[in-house]
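The structure is given below, and queries will be raised subsequently.
As you look at this complex, bear in mind that one protein chain is not there, while each of the others sits in place.
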Amino acid sequence: MDPGVLAQYAFNGLMLGVIYAMVAVGFTLFFGVLDVIQFAHGDVVMAGAFVALATYLALHGLGVAVPGLVVIVVACAAALAMALLGALIARYLVLPLRAAPAFNTLLITLMLGSILRELVRLFYPNGSNPQPFPRLLPTASVNLGNFTLRLDTTILLVVGLATIFVVNLVVRRTRLGLAIRAVAQDSETARVMGIDFQRIVLVTFAIGSALAGIAGVVYGLYYNEVNFDIGLLLGVIGFSAAVVGGLGSIYGAIIGGFLFAALQTIGSVALPVSSAYNNVFAFAVVIILMTWKPTGLIAEPTSERV
Amino acid sequence: MRVPLEADVRAPARASDLPVAALGIAAVAAWLWAFLVTDRVAILGALLAVAAIAFVLAQRSAVAKRYGLALARRPRMGVAFAAIGVLAVAAALHDQPYPLLMLCTVMLFVVACIGLDIQTGYCGIVNFAGAAFFGTGAYTAAVLAKQGVPHLFGIVCGAIVAALVGSLLILPVLRTRGYYAALVTIAFGILFSTFLEVNNALGGPQGLKLPGIDLFGWRFNRDVDIGGASASFYVNYVVLALALALGAYVFSRRVDRSWIGLTFDAVRLDETAAAAFGIGIARAKIIAFTLGNFLCGLAGAVYAMMQGFIAPNNFTFGESLILVSILILGGIGNPLGIVPAALIIIVVPQKLQFIQEYRFLLYGILVVLILLFRPEGLLPRPVRRYFPAPR
Partner (left out) sequence: MQRFLVTACTLAFACVAAMSPTALHAKETVKIVFIGPLTGGNAALGLGGRNSADLAVQLHNADAKAKYTFDMVKLDDQCKPDIGVQVATKAGADNGIIAGVTHYCSAVAIATVDTYHKFGLPVIVWGAVLPAITYGNDYPEIHRVNGTMINQNEVNAKLVTGLGYKTWVIIHDTTDYGKGHDEYFTKFLTQDGGKILADFGVGADQQDFTAILTKVKELNPDVVYFGGLTPIGVRLRSQMDKLGIKSQFEGTSGIVSDSYIQALGPLAEGTIAFIDGAPIDKLPGGKFFLDQYAAHKYGEPPEAYGPYAFVAANLIMDAIEKVGPNRKAVTAELAKTKDHQSIVGPITFDAHGQNVVPIVTAYVVQDGKWVVWGDSDYAKGKRKLAGGK
């Protein structure tokens, strides 16, 4: 195959992988502190994209047109709004169900996801239809044979990776991260050590959701279009990536995200059968992977307590 | 091995159980009738409010406990009364096809969810591919009916094929737990519906048509004439679905009370400890998974023949989530909870048709509120009793 085309596949796959990884990291963080799955996470990404869009339109209405400034304001607005939403979800939907079986959290967040989706569809102007997302980044591009390297996509790739890196740094290297890891490892002991459990949970949900908000902005800037129903599939893929990588591990989530993007790319173009089978292929591989590594590629470091 | 089981040590029945249970069933049947029939917003709201208040009062006072004990003492009576109640509702609705259809749908979903409950609630295997096994039953019945195979045989085959397809997943399901097992089944569910849609051999996205059930010359899709009074053909399906639902219920209770049920409990609560006591974890999981898929397939086969048409987007991941939602809302591990949960998840959205595009929003909020008030589901699994129910 032509190396330029191959590079193009790889680059597109990387971009897709970054978006998946950003979503997956959220899943894995939430699972870490509370052992629950926040199934509305994909819809939080969607909500983040719509907050960004609304912010952009508001700025546009006010006449603010400095491109760099607009991007930063828009991204911050999405991240902050989603951080708040994430903390609210944790406080009012997830924590109250702590005593119940973990799967009940799944149902309540699933329903929250459909509420978010319907809210955007019904109350965002013309929300049933795809919305154009503005091109806020410079669109210069270089052609290297069959490979088109676009500046905006490159920026998004770098920003996406950097955001994940920062989150990882926060979790690994700060006092806050230490507390998060302590709660993740053993919430009882962490509490005994004087860690405010509820605060840590809320902060973790805020961080994960802010990441989802930025993922929403990256999604919007990359595809230049957002629709109210992108959340469910993003959520499923993000969840799958987090689980394949190994729940609770940030590196696992990143690996899972890129793996999923790779599977989809291969399924679309490299299989001898119709590209429509790409989901069949991707998920069949997931089943095989899970059989091979039942607790994910990077396994949770747990020991059985009998 | 002989374990002293609940069934063996059941307390003798009390004479007052009978009228108490009869009264309860009559009240529930009357409510169900009104709920299925009503088209009015105000009445619907009132009915839901009455149900909620009655539910809370019953839980707070001794009434719920009283019924629980009466049922525990006389399990057969409970089943018989439930049958009488549903038949009475069906008789009252005999000329109204729509409520009858909804009643059938609810009962068939109850069958499928009891299947999932055996897997999830009893043995702790999470299954997010319920719709795939439901769909396997449906497609098997459709293909066999087309070949002219007798329908009863086709339906049973549907259930068996669902169980067989499930065995494809046994290895990954045995190796994984919790969310990891959930992912395996999610992957399978998505794979299944995508495959059906893309592959043209089974009708592709345009689906398959099915005939109505014909059992030994009894044509289910014909209106029924009983003593001059004409009843909708859905009455046939109500009777069949009721038989299946009660059968599945009794079966699941039997399983739960047997040594298999005890094994399931042990496996669900602590696999390592169970293994240490010499319990065959793999065997328990295989039994639970297969039984559950069998019931899903059975429900799917009958559902398909009742609907007369199936298409891949009846069996998507979204539909699996509906099945799981019923299970969780009802209270994982208690087949009794499935009934009210199925009514809420399946019938309430249809009752909200009057608010058109806003109905899913309201419905989502409703379910969230229920879960906030009942975090463990409507009727959580009661603690297993090893000793006689008190007199």
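As written, the chains take the letters A and B, and residue 1 is the first residue of each chain.
Convention: a contact is a pair of C-beta atoms (placed from the backbone, for glycine too) under 8 Å apart; a residue touches a chain by one contact, two chains touch by 3 or more.
All values derive from a computational prediction rather than experimental measurement.
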Touching residue (missing chain; options B:Gln206, B:Ser230 or B:Thr272): B:Gln206
Candidate in contact with the missing chain, chosen from A:Thr55, A:Thr204 or A:Asn279: A:Asn279
Interface residues of chain B (partner: the chain not displayed): 96-98, 101-102, 105, 194, 197-198, 204-207, 209, 232, 303, 307-311, 313-314, 350, 353, 356-357, 359-360
Contact set of chain A toward the excluded chain (per top definition): 2, 5, 8-9, 12-13, 15-16, 118, 121, 126, 128-132, 141, 143, 146, 148, 150, 153, 223-225, 227, 229-230, 232-234, 264-265, 268-269, 274-276, 279
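One rule holds in what follows: only the chains that are shown with their structure count from here on.
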Chain A and chain B, separation of their C-alpha mean positions in angstrom: 34
In the complex with chain B, residue positions of chain A that touch it: 31, 37, 93, 96-97, 99-104, 106-108, 110-112, 114-115, 118-119, 122, 232, 236, 239-240, 243-244, 247, 274, 276-277, 279-280, 283-284, 286-288, 290-291, 294-296, 304, 306
Partner chain A, residues of chain B touching it in the complex: 120, 126, 169, 171-172, 175-180, 182-184, 186-188, 190-191, 194-195, 197-198, 270, 272-273, 276, 317-318, 321, 324-325, 328-329, 332, 357-358, 360-361, 364-365, 367-368, 371-372, 375-377
